[in-house]
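A single protein chain has been removed from this complex, and every other one stays in its place.
First chain written, first letter: the chains are A and B, and each begins at residue 1.
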Amino acid sequence: MKILVPVKRVVDYNVKVRVKSDNTGVDIANVKMSMNPFDEIAVEEAVRLKEKGLVTEVIAVSCGVAQCQETLRTAMAIGADRAILVETDAELQPLAVAKLLKALVDKEQPGLIILGKQAIDDDANQTGQMLAALADLPQATNASKVEVADGKAQVTREIDGGLETLALSLPAVITTDLRLNEPRYVTLPNIMKAKKKQLDTVKPEDLGVDVAPRLKTLKVSEPAKRGAGVKVADIAALVDKLKNEAKVI
Amino acid sequence: MAVLVIAEHDNASLKGATLNTVTAAAACGGDVHVLVAGHHAGAAAQAAAQIAGVAKVIHADGDSLAHGLAENLAAQVLAIAGNYSHILFPATASGKNTAPRVAAKLDVAQISDITKVIAADTFERPIYAGNAIATVQSADAVKVITVRTTGFDAAVTGGSAAVETTAAAADAGKSSYLGSEIAKSDRPELTAAKIIVSGGRALGSKEKFDEVMTPLADKLGAALGASRAAVDAGYAPNDWQVGQTGKIVAPQLYVAAGISGAIQHLAGMKDSKVIVAINKDEEAPIFSVADYGLVADLFTAVPELVKAL
Partner (left out) sequence: MALDAESFDLLLSTVQRFVRERLVPAENYLEEHDEVPVELVEDMKDMGLFGLTVPEEFGGIGLSVGQEVLVNFELGRAAPAFRSVFGTNIGIGSQGILMDGTPEQKAEYLPQVASGALVMSFALTEPDAGTDAASLKTRAEADGDHYVLNGNKRYITNAPRAGAFTLMARTGGPGAGGVSAFILPAGLPGITLGRPDKKMGQRGTKTCDVILENVRVPASYIIGGVPGQGFKTAMKVLDRGRLNISAVACGMAQRILEEASRYARERKQFGKAIGEFQLVQAMLADSQAELLAGWALVREVAQRFDQKPPHVSDPDVSMRVSCAKLFATEMLGRVADRGVQVHGGAGYINEYPVERFYRDARLLRLYEGTTQVQQLIIGRELLRQD
């Protein structure tokens, strides 16, 4: 079976982003971009399934600007067999991406779609689930373990307070959590091999999808700054602050 | 139009997250209805009916809803979605699992993890791991939302809404629940933990370190850390050391008990979101980085804290 792995090009997780002074967004000009870390885990999982002999082809997909090609090359360097770029300069939100992916799912008919659970830029955590709904497929989000056998995927998911195991009939959508695997380092020989792998480009119009965004960002602001510390009088006051002011417990 | 809250519950009772979500729902305007979808969930439905500000509870009960499978829960929500201008889920694992399915089927955007309701169509939410706050506006006819519970106060009890039963959605048949494992006090790993409690040399011995700090870690579901001094003195193992030559951590909450706050330690935890220091020396350097400082003897203060949580 084929696995489709959507990957997103995001600000590198090491970069400390800054809000633009005009509050229109986050300053990402000249900032280092990389593959979303959860998506790396997704590619790694797909490649491992292929190495186990359960998968014939791993196809990486990315939607966005032309530079997403670099992200796709990374996916191929990790082990994806080929890649598809859905090229557009439009602002893409999860619903639009899910629709684009659905069109590709219809075309490629993969047995499994593995995505990162969320992108570290918008932190939306929606695309996988939306894709599953649009394609009428079962889903297992926040996967920490995946086993594929006999036309089914058995997935252990991280839920609040523990783990849950589901059996999904294939085709299905799985989104990855941090503990699923540790992605391999891209080796230089594999970077060389990736150069020769196939990368196709399509446009949203080719897939018949309207990608116009639905949510409008009115402004982006800085979070409340860390103020000077305060001394509290007693435990009761401390607990009150932690619960009601800091909201960490 | 009314606003629908999808309750988070375990059939027997409601989870706290539901209460915070009701508060968020009320801020959106319109009557607040709560959907309790489960299996033998009568008690949860009754509890929902008692939340102040809830006008109606819709109780869907069936096998298909026993384990919160997203496909079935989404179908349940969609069966009644037409009546609502807003559909809110708590931003729990379950809420985040299901809300996007509902949104996609309704062909509307979903708004994740809102921390504030500015207007019926405008919300605040964190992006870039909370390093920026976005204010977004939706023009969609239905707003499907997940609510970050720490952004809203819990609604109080005092309501007496009617409970209306409705047929459970059919099982989609493509997924099945095999089992769960509720975490026993599995201590999270230090570098990944959301909460860390660390002890310093003031604890005096390994026995005291374990005796005083472990209950606090258990209560908070936290990882245990230690200062270099405590580790060198043998009160805690090497890999618990937080600091320059130990581990660098940045949890949501870091509680330092009996730690003076030498620069080597600070280097390891200064990026924590919220820092609490408990130390009987009010000049201790740790207080200069702590958000909340309590000048007290940790041997009294920490057990008191465990009791108060």
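In this text, contacts are C-beta pairs under 8 Å (C-beta built on N, C-alpha and C of every residue); 3 or more make two chains touch, one makes a residue touch a chain.
What you see is a predicted model; the values in this text were computed from it and never measured.
A.B. asks: With touch as defined up top, name the shown chains that contact the chain not shown.
C.D. replies: For the complete complex, the undisplayed chain touches A, B.
A.B. asks: Just one of A:Asn36, A:Thr74, A:Gln129 or A:Asn142 touches the chain that is missing; which is it?
C.D. replies: Touching the chain that is not displayed is residue A:Thr74.
A.B. asks: Counting contacts across the full complex, list the positions on chain B that touch the omitted chain.
C.D. replies: Listed in rising order, the touching residues are 244-245, 263, 266-267, 270, 285, 288.
A.B. asks: Under the stated touch rule, tell me which residues of chain A contact the chain that is not displayed.
C.D. replies: 14, 34, 69-70, 73-74, 77, 185-189, 191-192, 194-195
FYI, only the chains that are shown with their structure count from here on.
A.B. asks: So the centre of each chain is just the mean of its C-alpha atoms; given that, what is the distance between chain A and chain B in Å?
C.D. replies: Chain centroid spacing, chain A to chain B, equals 22 Å.
A.B. asks: Under the touch definition given earlier, write down the residues of chain B that touch chain A in their complex.
C.D. replies: 67, 69-71, 74, 92-94, 96-105, 107-113, 122, 126-140, 150-151, 172, 174-183, 192, 195, 220, 252-253, 273-276, 282, 287-296, 301, 304-305, 308-309
A.B. asks: Using the touch definition up top, name the residues of chain A that touch chain B in the complex.
C.D. replies: Result: residues 11, 16-17, 19, 26, 93-95, 98, 120-134, 137-142, 154, 157-169, 172, 178, 213-223, 226-227, 229-232, 234-236, 238-239, 241-242, 246-249 of chain A touch chain B.
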